[in-house]
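One chain of protein is taken out of this complex; the other chains stay put.
By letter and in written order, the chains are A, B, C, D and E; residue numbering begins at 1 in each of them.
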């Protein structure tokens, strides 16, 4: 299963998201229990988180953490495992804690789990199409600003593998870089001298000539960008043939560009290692959940 | 037209979003012009931003600002006004600046304009349905964490009016608050004593009895939540009749809950002042743009 | 009673205020118990917080929190309720905790409670003058930079109602805005199109002609700025008369400008809803407290 | 004249204070010029800053900087020197810049200069009482949280000398420290071993016996706390007499505790080097200024 | 040559380092030109940066930027290229700008260039030993907290290649990980499922059996940890032989552990691709520079 970085990394963001919603104070909730010094002092209540649509649950640990950051007294008990594909009506978690805390954290917690579960659910739809093939689905850097780690976590939960996380953990040489450097070969040489050595170098290619150039320069990953299925088949064949002199060089192959649910399987069958698409994030709708309080309220 | 807060407010977020993508450095771009001390020293280039689908442009000032934060030398020239509804292929902006800067800022700038334009475009579709009626479309607090201001700006660009921006600029008394306070009347009284006096107080109602309670307590805004069109008609009638003794009290009416493109117009025709929906944000796909560099590259 | 936002919102400020005082370390306190790794390791001590003047206590929860942020071992026990009007010599709280913690937090905690109690005490003096009238005392945006939330909390504790908290939770159209927009009517129209719909729109008026313009444009709140009591009486009459055609429109009235303890009651008797004054913050002196340690010290 | 730290140190605070007031955006100002992308695009305007009371001007550089942080186009021209004692009606500065910028920065800029000038004015009143004597007036650590540097700058402008700025730039051994360390001598020894060597060590004394102990332990500064004028005279004599064996030790003397405008001069005449009081900050009212826009507005 | 990330990434650190030194204000410099409102207003001066030892210059762009962050008026003109190996006495840069700015930024700017040049110089000594061999020198994660990017930049300037920059841009499976996962094979499998696919997987091996396990699991990089030169020779042979069935798999080899200037060449001659050492950072002394002002001073 997918994994999240430690809370030390995520907490500052979660806190800023709570602050974005609460602003100078929750005028409604704070007023209801005026006798309590802080949110912790309000009466205890219970609530239930239910799924309203069919889909994949992603973001439960974050849902829990949002309330925990507001109060150590909030107890959120997940009832289904993260990543489960659940029917509508599923009781996903039980909440207990000071009512002020539950009411103040509700919107941020729901926004997170609804957004991430939407991505995980759409990703699952894509991943299932090619589940029996060795090709893996990967995501891209088209992510909502500020949510890179979490949206990529959601595509993992949905069944994809992450592509690079930023401009610093892999090298991607695109058409503009190639022109600027005077060719694929010189671009790779320039970058290889200056990058941390474990970083993979990927090159975007649009023609078979470019594929050959990338092979000659021993790119670690060759992206076939916007190619027809026929061209991809030829490219895969070129890349997979034993390298001359048995140098032990073998590039990974990524197909990219205008992949749809309709074309996904045909592309996978060409034998590429990875198919990347931004659709699982940019085309995803939020998955609907409800949070309902159970009487008696304090 | 919609408006953005000053850059002093937005810049820290834009900077953090660039940092999220760049991380410890753009390994590809930095390597291409090793002689230049900083990004500003790379050769100048030009690029074009084009729309690939039909839609409403939202986020052009942010697209510009992203590059400006990387370098004072970046010149981004918008060619269409923010908020325009444009056909596929529209040349939206011309870019000129150091190539490193253009390449390093590209992804964040595109992610922003694609995400926001997607929201503005879907909002326009909704708003157009009721453009000839006095009822106005409004958004909700279901926004992607960290993007509240910008997504609400995008719905404005699309033709909606913003609902409250957070928990602190209006009061919304929901079912759980009502139960906790022992009724609509006491909830309103508690809150009115402690909120800044200009803040509006809105109450969520699900029955005509609750509408009457809200009227008795002189709520500023009455939300009709998940009511049938028939119930809404009755509620509107109750609320619009002259208040006894001409006290000058008259509540605004908001319809909410499961509004779809199909039901939107019928709801508006009941005469409510506002119809709120989260769909324009939670159901929006990104609008597609391309950024292509124009030769010669430096 | 007044309420504070959750600690998640306030803690970063409290921490920065402790850091402002402690800087690179408390050279005196840290040296006294050199064997202890951190402040928690110093011997336990007790201290008493006493009021030295007559006045209203405001800021006890913040006084507690300052020590708690330095150590989970600090126990601060309030002995009077927040908002009480107490005589000199009142024992306000008992403190117990590691001596380093008590000594290091002392100044910041005292500065907060003395400053806020001073504001609450002066506010009470004003509020008491009109306690038997329906008119309410409100504050303004003249607050010490960085202390907006807390100073407005203190005026609430003292008996006032808060005016808007910032430039974003209500609209205030002043003389300069009116000139720039070409009149009260067009200013209100411009703003109403672009603000979140629940936000109230207030207009500053200096003449009866302007009052009429504000009424015509249906401003939510009409401020009578620097008017004589006679002019205010006329304005109130204009505003309170039934609107033609029973439109249900009725503006709230705020009196403002050069309100003093001497004029306050006469102004209230004109029947305005609110009287705003910055004096309760800008003219307040700190209320004096003492913190004395009780032997034996560790 | 007093001096401020570089803007690199102050800007983050000024920015946070603007953000405190602007929040999610200035709903009034932003709406008035909807065609302009940012505040810089609004029409130019002029305004005048005038003093409404008699007093000392403090904070003009900060007043300027607030507008500059909002826009490079704002031109603020001071017409009197910082620190001048001016009559009511004095034209203090002329402002020119985009109207949005002037209107959005107005409140924060005024709050700063009014608060600081109030402190400088009250400090001047105290300082003038002893201007012909060698004794100097000093401030304390009783400052509004978050404003330590600026309020101490204001007392300097008013004619005082600063005492220590925090817990880390000098050592102050108070009664509780003395008890905890087992006497003045051992307290000084403990601290001297661990503090940066240039830091001065001050000891609070309440009796002549304690003064002698402080002398024996060679404290750098001896504070006479809450002593009668007669006791102070004796203490000054003890401290000023040549040290035995001409060791070259000579402590500075600070009088403290319940200093009022009435007692100030008598205390100074005892020959102490410094008299410290928090009153110049904790008892100061804001000095009144007005900012009025000059037609024509854009 | 090495490259730095954009200033947007580095500026916050440089600013915090200036703040660390300046604290609440440079008491010496600020006092010298009391008439100037800010540092920019002090008279202009010139200074020269000279190298006092033989060594490699690293950090000139940072040296420049420190002064620029204090004032746009500071002009720092480098006279030798970054990375040059220079004799003692070399005039490295000329400075011109407001004297306050030059004096306030001096220490931070010098601390940076002295620290980084020390690292670059020691790295050059190591790199020169194996300059004629294909083996490359690499650094480690033993870097001073907070200086990871800059110290790794300095080793690049000195002639090394960077190893991974953090725990997130490559996978390193160490002995403890292997035990926890139940073997090298299962550790690699677990990690490969969850990491971004472009990330390289490196395994630490101490015996030839472990080398074989790493080969079987197709690790991307095999580290030979603390092996004798003889064992390394055998390991290199095992790893370099053609993989069975020509699968195109070929691991990179890294030697690590107790590498000294004495053993470096012998290790390189075994044919490993990389030799990693922390010594170039952890054993480096600062390189000495002087900054002297040239009369006349303002």
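Operating definition for what follows: a residue touches a chain if its C-beta (ideal position, glycine included) is under 8 Å from a C-beta of that chain, and two chains touch if they have at least 3 such contacts.
Because the structure is a prediction, the values reported are computed rather than measured.
Chemist: Which residue among C:31, C:92 or C:281 touches the omitted chain?
Modeler: C:31
Chemist: Who touches the missing chain here, D:44, D:133, D:161 or D:238?
Modeler: Considering all chains, including the one not shown, the answer is D:161.
Chemist: Tell me where the left-out chain touches subunit A, residue by residue.
Modeler: These residues of subunit A touch the chain that is not shown: 1-9, 61, 82, 148-149, 165-166, 169.
Chemist: For the chain that got dropped from the picture, name the residues of subunit C it touches.
Modeler: 15, 18-19, 22, 24-26, 30-31, 34-35, 37-39, 69-70, 100, 104
Chemist: Given the full complex, what residues of subunit D touch the hidden partner chain?
Modeler: Output for subunit D: 1-3, 136, 138, 152, 156, 161-165, 168-170, 193-200, 202, 220-221, 242-243, 246-250, 252, 274.
Everything below uses one rule, namely that only the chains that are shown with their structure count from here on.
Chemist: Let me spell it out: compute each chain's centre from its C-alpha atoms, then which one is farthest from subunit E's centre?
Modeler: Centroid comparison gives C as the farthest chain from subunit E.
Chemist: Please work out which of A-E and C-D is bridged by more C-beta pairs in contact, and write that pair.
Modeler: If we tally the C-beta pairs in contact for A-E and C-D, the bigger total goes to C-D.
Chemist: Can you spot which option in B-C, A-C or A-E is basically B-D again, with over half of the contact pairs the same by residue number?
Modeler: A-C
Chemist: Using mean C-alpha positions as chain centres, tell me how far subunit A is from subunit B in Å, no decimals.
Modeler: 23
Chemist: Once you find the CA centre of subunit B and the CA centre of subunit E, what distance in Å lies between them?
Modeler: 44
Chemist: If you look at subunit A, which of its residues touch at least two other chains?
Modeler: Each of 22-26, 30-31, 34, 104, 165, 168-170, 193-196, 199 in subunit A touches at least two other chains.
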